[in-house]
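Excerpt of the complex: some chains, original placement.
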Amino acid sequence: MSDHGYEAGRLNLPFVGISTFAKKPYVADWDAIDADVAVLGAPFDFGTQWRPGARFGPRAVREASTLFSFGHAGAYDHEDDATYLGGDVRIVDIGDADIIHTKTTESHANIEYGVRKILAAGALPVTIGGDHSINIPCINAFSEQEPIHVVQIDAHLDFVDERHGVTEGHGNPMRRAIEKSYVSGMTQLGIRNVSSTAKEGYEDARARGSDILSVRQVRKLGTDAVLERIPKGARIYVTIDIDAFCPSIAAGTGTPSHGGFLYYDVLEILQGLAKRNEVVGIDLVEVAPAYDPSESTQILAAQLLLNFLGFIFHAKAQR
Amino acid sequence: MSDHGYEAGRLNLPFVGISTFAKKPYVADWDAIDADVAVLGAPFDFGTQWRPGARFGPRAVREASTLFSFGHAGAYDHEDDATYLGGDVRIVDIGDADIIHTKTTESHANIEYGVRKILAAGALPVTIGGDHSINIPCINAFSEQEPIHVVQIDAHLDFVDERHGVTEGHGNPMRRAIEKSYVSGMTQLGIRNVSSTAKEGYEDARARGSDILSVRQVRKLGTDAVLERIPKGARIYVTIDIDAFCPSIAAGTGTPSHGGFLYYDVLEILQGLAKRNEVVGIDLVEVAPAYDPSESTQILAAQLLLNFLGFIFHAKAQR
Amino acid sequence: MSDHGYEAGRLNLPFVGISTFAKKPYVADWDAIDADVAVLGAPFDFGTQWRPGARFGPRAVREASTLFSFGHAGAYDHEDDATYLGGDVRIVDIGDADIIHTKTTESHANIEYGVRKILAAGALPVTIGGDHSINIPCINAFSEQEPIHVVQIDAHLDFVDERHGVTEGHGNPMRRAIEKSYVSGMTQLGIRNVSSTAKEGYEDARARGSDILSVRQVRKLGTDAVLERIPKGARIYVTIDIDAFCPSIAAGTGTPSHGGFLYYDVLEILQGLAKRNEVVGIDLVEVAPAYDPSESTQILAAQLLLNFLGFIFHAKAQR
């Protein structure tokens, strides 16, 4: 594309071009990942208990992310007077993990494989679900890494141990995570109203050292006080269930719950986190585009991920 | 369903099963209601002045309510550290009042008949509209009861006496209610912007003792101060027009009005009300699912009703 | 409901009342089925290879079926000058099989259990999917019955033996069926364009005695000639994948394929079949309402099932 490429003058409007994440290069060979960030799709949704469709989350978030590809030399944010994601931050899209219909364990194994490849390449893994069960293989992939503290942003506790033999559904991931020797702790933000986790789950989570805060509790404490509760120096894995947000801006999800976070609630937590801690892994799950004809949900997911990545590498550059 | 029932091991996920309200038993014989709460559908919408479709409100709210049927031994709320709607609260769904197309008075009479049957059985009537005109027969059904104070949560005053001969449309119910000898007063919350009620309606309402507060006025006062304005000891009938809420979370309604309540605004009023007063009747109206493909509106209605019922019976148990 | 029931004068318009199939009685106790027809929901969709959502098929078809509850003393069809489904045909809705997320075998077992209960009660089982994999447990449930010939109406051959370990997905059911000793043969109508079945699948199907006809081949032959190819006297199990139809009338499905059947193409085959053979089981699958905001797909499914049931019992009465 030498003589018509962007450098040579393509305007490259958001609606033009193949929908990889943020229109970044697609790397099909997972042994050839050479980047700061690698985005993996995990289009698995057999773990849902209400509306399915999160399997189309990766495609939806990728397409929405092209809306934010205006900037060429990074994205300038006038509030922060900072330019994020300049050419020095190398992001690649490695496509999707292979999903096998009717097969949960096998599909999860393929997701884990992808995240391990990203980690092996020294890149920051950003996995786009799929339902929240895909967090299980994502966390599994960190088994050879230094310990991590998990920050979950979600409406639901997802702390069911087992029901009817189910241990790998979208109600189980946080219970699975806390069992890992290399998961040093957990902060669960946005948790509200009823879910598949019963009272015992809450007690169990707290007993195992989890810090659970509702949307109203987070707001009452304020961003700084919330951040203070997260261990200083801990390596952070962030898992964002889009249903943490108010259905007003994230209706495209399987199990919406009213009373959720608004945009700045979460953005400011992420920005603070990027400054205070090292972020070593991210997943964003439960975007189910079929339920949001306005596409606002995937735009939220893309806008959030790109800003979060900007914050992370901006903070890193300033350390 | 003895050997495959829930007790014997059904997981009973939200998306499984017949859509009665909260998957509670359907009682077809209205002379055999034996419950604490009886839910009646009132699928009438000939009283609307803009977009119709609230006739499908009862079905939509019933289906959405199944999303909240996760809990088996009640719903645990970690913010309140309380378990709501345990097995001791008996809820039944008695189906819908018979609606006769083109016939308003006759349809209303059938709704009134159903609410009277519920009251006769000693259960708390919860009527799901339909448009707001269905509040007229609901209030009529209380004619033999002790006096009630009506708390209306709504964008519009609905206080038109008569226009073009119309006295039973969705702009008239509060005017009809105040005329009743057994309606001792009225609190109207969320009222904003223009509607079919002209200035005279407001003056008339206030003259008859109504307390009218806008969304901004409610927020400025705060929940406690608002609750203080409601007579202590009064038996409360609550009528919730879903358009009281911001269209961001309740777009599926006939006459949306921007600047409405958010979820916690109303939830906290209802929770306070349940603690301070006896709630003797509820209706929730104007959910018109055709205008909200995300289904957020009916999810809001179901989430609100189930929480409100939880608050009522939890408070009752603690008295 | 003695004094306000239909007999006593309810108009009972389609939009009024709880959405069981055709507003027929709900029988929760599967040991107490006493009916000619029993409808079972099988809201399982982990077997899909493209768009999920067929888990909401049973609810959607039930709700759509209420549109056809106008008739009181049966449904009069002026073209046939016949009244179908009069009071003598007893239909019940037994709700849904229990579905376990992430668990295919277990969920299928619960479906099989329900169909077996219906067969044990001597009723005609009508199972509403769910994806086409739910045909597997439906056919399994016939293991103790006299041999059956399967008539499949579908866009896809669904004859994959195994790929990546998958044997119970929605591409496998016809292969699973033909393996049964009690499946005497198979007629596959509407098959067209590409699918997950490769050339070998077609050869295998034909080698095992299947008769495969495309939409154009069916039309060229004509209804009578097609019916002639089905063994006289065979007991017929009919499995209808809604994607057999043109997406113009059945867009609400996971894997639509253009060039499908129109309404009368299939209606007339079903009517002929009801006259020529005994129909001993039915399933209708792959209605995924999220993709058809017009609701036409579920209306098609309901209209088809009710007509088919009418034809079956009308023919039976005339034998």
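Labels for the chains are A, B and C, by order of writing; each one numbers its residues from 1.
Here, contacts are C-beta pairs under 8 Å (C-beta built on N, C-alpha and C of every residue); 3 or more make two chains touch, one makes a residue touch a chain.
The shown structure was predicted, so the numbers you read here are calculated from the model rather than taken from an experiment.
Chemist: How many subunits, all of the same sequence, make up the entire complex in this structure file, 3 of them being shown?
Modeler: Total copies of the sequence across the whole complex: 6.
Convention: only the chains that are shown with their structure count from here on.
Chemist: Using only the C-alpha atoms, find the rotation that maps chain A onto chain B and quote its angle between 0 and 180 degrees, to the nearest 5.
Modeler: Here the rotation carrying chain A onto chain B measures out at 120 degrees.
Chemist: Answer with same or different: of all residue numbers used at the interface between chain B and chain C, are over half used by both copies?
Modeler: same
Chemist: Let me have the rounded angstrom distance from the C-alpha centre of chain B over to the C-alpha centre of chain C, please.
Modeler: 38
Chemist: Compute the distance, rounded to whole Å, between the mean C-alpha positions of chain A and chain B.
Modeler: Spacing between the chain centres: roughly 37 Å.
Chemist: What positions in chain B touch 2 or more of the other chains?
Modeler: Residues 11, 13, 15, 293 of chain B each touch two or more of the other chains.
Chemist: Along chain B, where are the residues that touch chain A in the complex?
Modeler: Contacts found on chain B: 9, 11, 13-15, 67-68, 70-73, 75-79, 83, 246, 248-249, 262-264, 267, 293-296, 299-300, 303-304, 307.
Chemist: Would you tell me which residues of chain B are touching chain C in their complex?
Modeler: 1-5, 10-13, 15-20, 26, 28-31, 41, 43, 55-56, 59, 62-63, 93, 95-101, 110, 113, 293
Chemist: Please give the residue numbers of chain A that touch chain B in the complex, ascending.
Modeler: 49-51, 157, 163-164, 166, 191-196, 198-199, 202, 212, 214, 216-217, 246-249, 251-252, 255-259, 291-293
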